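Following this message is one structure expressed as structure tokens.
What you see is the complex with one protein chain gone and the rest in place.
Now for subunit A:
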Amino acid sequence: MPMKISDAPFFDRVEKGLNDQFMRNAVLSAQDRLRGRKLLAAEELGNWEDWRALGEEIRSHTLANLDYYLQQLSENVAKLGGHVFFAETAEEASGYVKRVVQEKNAKKIVKSKSMVTEEINLNAVLEEIGCDVVETDLGEYILQIDDHDPPSHIVAPALHKNKEQIRDTFREKKGYTKTEKPEELTMFARELLRKEFLSADLGITGCNFAVAESGSIALVTNEGNARLVTTIPKTQITVMGMERIVPTWEDLDIMVSLLCRSAVGQKLTSYITGLTGPRDEGAVDGPEEFHLVIVDNKRSEALGTAFQSALHCIRCAACINVCPVYSHVGGHSYGSIYPGPIGAVLSPILGGYEDYKELPYASSLCAACTEACPVKIPLHELLIEHRRQIVEEEGLAPKSEKLAMKTFKLGVSSPSLYKMGTKAAPLMLKPFTDNQIIEKGPGPLKDWTESRNFPAPKKERFRDWFDRRTKGEGDNAKRDNS
């Protein structure tokens, strides 16, 4: 699955999302649950705002010194006998993994959940050369066997499905015969996956954080599948976005606390795996060979720009879980493996405006995302910055809008023009007005009045009333209550 998950136009995708009541209910109840649990977990911690400030500090310090920490990380990995590859593009990254796989003559590959491997379209590249690639995160596994349905959420990729749908998929694709009880479904998947783990030649993981001071990588999972992926296969490849790095284990501790609480409202998720290099001589498990692929794929272009803080993201999905736009349109509407507010910020950075120019507008700028983000990324401000670049630098705004804004500028900077315009408004809108209400508006009001009434501009503006009142004309208790 590459980053772009649909070629359909944005509004077609949105319409599909809005019409999928089934998905919307599933998303809404998941959001409610996750949001509630997160608030509780944050409250339990007591000083959530201090934690957020600390999280932000660690992330911005790391990003400001990214070169230093990347070098420290790669030196430490190399010292331990691991191989490090810096990939500038998605193709370079998946190409490197492909070469290692071919060299090892690996056929069966087990993976633990990783957004960046989706971003670089890794599964398809490996399947092309005849590999059997198995996702071992339950959610990803469900999507994979359901004809590669794309993920719709960055922590819970199958959030858009409910247990009945999952039961049907298992029945259809894997001969499942039991009920939609989560325990039974999980047990079934576990049986299947266990065989895959035991017979895998190579394991691929993502990376929640790499610890620069020791050359380790840390994985956070709920199912413990990352542990199995990194234990049995002889070769392990970890793919990470270049920004997924923390300086020390102490920093890791803080970031993992923030991640788990923000993502699922847990103090810790069930499994946090720290891995340092290939297995030591004489050790009973762990890979004999370890590769770390560090992916840039346009990330470095955001460094030093207004968008740098988007790279602070720890992929916890707290912003997604509070986003009212997401809850109505669902993850697939964003057309990117990164949905929700962070997707609307990140997708245009990584994938360009051509494919994602609508996403920055798919937000009412309510700032719920900014408030939720554990590392204080000003998400709604970054959405505005995207809009600014689209308008002022890329020149991609519609002509009618440009014209409207020109008029706006004239009107707001000249009180006399403002007064003239606003005085004329009730007259101009009179033909559309009935009983102080506009039910079918002209021009830009048309969209508004499709489902909402629009108020008619009042004959007497506030300023006229105030003027009259100051001059002692008329009666200030009696108001035009229309």
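Note that in this section a contact is a pair of C-beta atoms (placed from the backbone, for glycine too) under 8 Å apart; a residue touches a chain by one contact, two chains touch by 3 or more; residues count from 1.
The rule is simple: contacts and distances are computed from a predicted model.
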UniProt protein name for the omitted subunit, picking from "Lactate utilization protein A", "ABC transporter permease", "Dihydroorotate dehydrogenase" or "Extracellular solute-binding protein"? "Lactate utilization protein A"
Specify the residue from the set A:L40, A:A53, A:I129 or A:V412 that touches the hidden chain. A:V412
For the chain left off this view, which of A:V322, A:I342 or A:V375 is in contact with it? A:V322
Among A:N25, A:Q71, A:T89 or A:S364, which one touches the chain that has been omitted from the display? A:S364
Given the full complex, what residues of subunit A touch the hidden partner chain? 11, 14-15, 18, 322, 324-325, 328-329, 361-368, 370-371, 384, 386-392, 397, 401, 405-406, 408-409, 411-413, 415, 418, 422, 425, 437, 439, 444-445, 447-448, 450-458, 460-463, 465-467, 469, 476, 479-481
